[in-house]
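What follows is one structure encoded as structure tokens, with my remarks underneath.
Now for chain A:
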Amino acid sequence: MIILLLLIVPVITAIACVFTKKHGISKYISIAGSFIALVYNIYLNYNIYTYKTLQGFNYFFYVDALTILTTQIVTIVAFAAALYSAGYMEVELHDCRISEKKLQWYYFLMHMFIFTMLLVCVINNLGVMWVAIEGTTLATTFLVGFYNKKQHQEAAWKYIILCTVGITLALFGVILTYHSAKGVLGEIGYALNWSDLRTVADKFEPHLMKLAFLFILVGYGTKAGLAPMHTWLPDAHSQAPSPISALFSGVLINCSMYGIIRYHILTSKCVGSDYSCTLLMIFGLVSVIVSIPFILVQKDYKRLLAFSSVEHIGFIALGIGFGGMYSVYGAELHTFNHAVTKSLLFFCAGNLFLKYKTTEMENIKGVIKTLPVTGTILAIGVFAITGTPPFNIFVSEFLVLADGFHSGNLFTIVFTCILIVCITLIFVGFIYNMYRMIFGTPTGDVPKGETSKFTIAAMLFLLFFVLIISFYVPPLLREVLRNIYDIVRNA
Partner candidate 1 sequence: MTQQIIVNSRTIDILAVLMLITTIILIGTSRLRTCIWAYACRSFMLTLASGLIAYFSGIHHIYITTGISLALKVIVIPGFLFYIVKKINIKKEVESYINYTLSLILACGIILIAYYSTQNIIQFENTFMRHCLPIALSITLLGFFVMISRKQAITHILGLITMEDGMFFAALSTSYGMPLIVELGLFFDILVSVIIMGIYVYRIKESFDTIDTDSLRELRE
Partner candidate 2 sequence: MTAKIILPILQILVIVGFSPLVKGFINKIEARLQCRRGASIFQPYYNLIKLLRKDAVVSETSSWIFRATPYVTFISILIISLLVPVLSSQVPLNFTGDIILIIYLFALARFFLVLTSLDTGSAFGGMGGSREMMVSSMAEPAMILSIFTVALTVNSTNLSNITNLLLNNSVLLLNPSLFLAFLAFAIVLIAEAGRIPVDNPFTHLELTMIHEGMMLEFSGRYLALVEWASSMKLLLLLTILVNIFFPWGIAGGLTFPGLIIAFALYVVKIGFFAFLIVIVEMSFAKLRLFRIPNLLGTAFILSVLAIISLYVVR
């Protein structure tokens, strides 16, 4: 029941947003709703801290450490995005780019999107999880194409087609898993409950599971943005409104990754961890490598950030693939870090877009003078996202890389070395592209000053997490991460 509450809050918020008579009030409803979800999630977190797992409706819902981390990320970024949207959309409304009715639908879709993501996490049944992941695509297509210009439609079309295709492929994986589970569990109904599957996964038919994992990896990998299935990602991220891009980059890809990890656990138990770990490592590394040229040579700052998401999701996959205690720990911490940092950067990008009305980096100079707060946060965020010490991403990347060396496996060490080279190149690309924009003499006649207080508040909210994790991981989070390792190693 307590889990259901988490799901109900966004649904109610969504409906309230769209059916409220006063148009102006919907943004407050949205902020309040997401704030309640956030607080509630922290409460759930304490429950997990005490009980390790929670379940509801006869194991229809199942929450463990892995879930709670993902939902925590979802709620944090969702709250920030709600806060940010309030400011961002106000400006858009003011500039008459959208109508008030449309804004209400925007909030509706956003909260439905949040709902589907939460559903992905808390649902126990892998089949329903598939439905929910597909649901995220459907909820967001209109958000990608929100402004309804040519390029938005194009992005939305690519988004829905590529993601749906990917997810349909994943369905085959689900079916195969179900089939093999049925052979063991016999009775249908429970046969797709993850909490049951994980206990009997070692009895599954290995060939089936191998094939199933391939489909899952390609399918959910498309949604997660693993290369070479990531092609929708830069388009969708760059065309969606910035708060939505933040949700995309920060949490949506994590939700898909969450799905992959669930299957990874089953597969490793069934066929040994080498198989899925190696696949994850390869896809992870390919993603990191693929993102390099696009980060090095890039004109559009939102695309730059999108490609950086490809890199980071690759990194997370690698961390999971390394499979050591600290690399899994690091990868999961990285999920959190990436979510807050990348969302922060997308918020900065949103402010830039509001101010300059362009996403071309060449046309923007001297942000630090025009938008002092955004510029400063962007300057910090760029260092944070590239894994520069002392910022949070460094910590998680460091853990993963260290574990890569610690494993002593030559294959892993080679991967780690390549990874380090890649990270360095990405750093170069990021710094070069972004800092040309942040500093320098402002061009044009763009007036000085920040756009909205809400956007600043949202950014400071996320910056708080960035900085806190840089120096200190709260015990709650640490405990959650430890538990995740236990879950992944199936201990």
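Candidate entries met the following condition: all candidates are chains of the complex that A comes from, given by their letters.
Assume a contact is a pair of C-beta atoms (placed from the backbone, for glycine too) under 8 Å apart; a residue touches a chain by one contact, two chains touch by 3 or more; residues count from 1.
Predicted, not measured: the structure shown is a model, and the values here were computed from it.
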Touching chain A in this complex, which is it: 1 or 2? 1
Residues of chain A defined as touching candidate 1 within the complex: 125, 127-128, 130-131, 134-135, 137-138, 141-142, 145, 148-151, 153-158, 160-161, 164-165, 168-169, 171-172, 174-176, 178-179, 182, 188-189, 191-192, 205, 207-208, 211, 234-235, 238-239, 294, 303
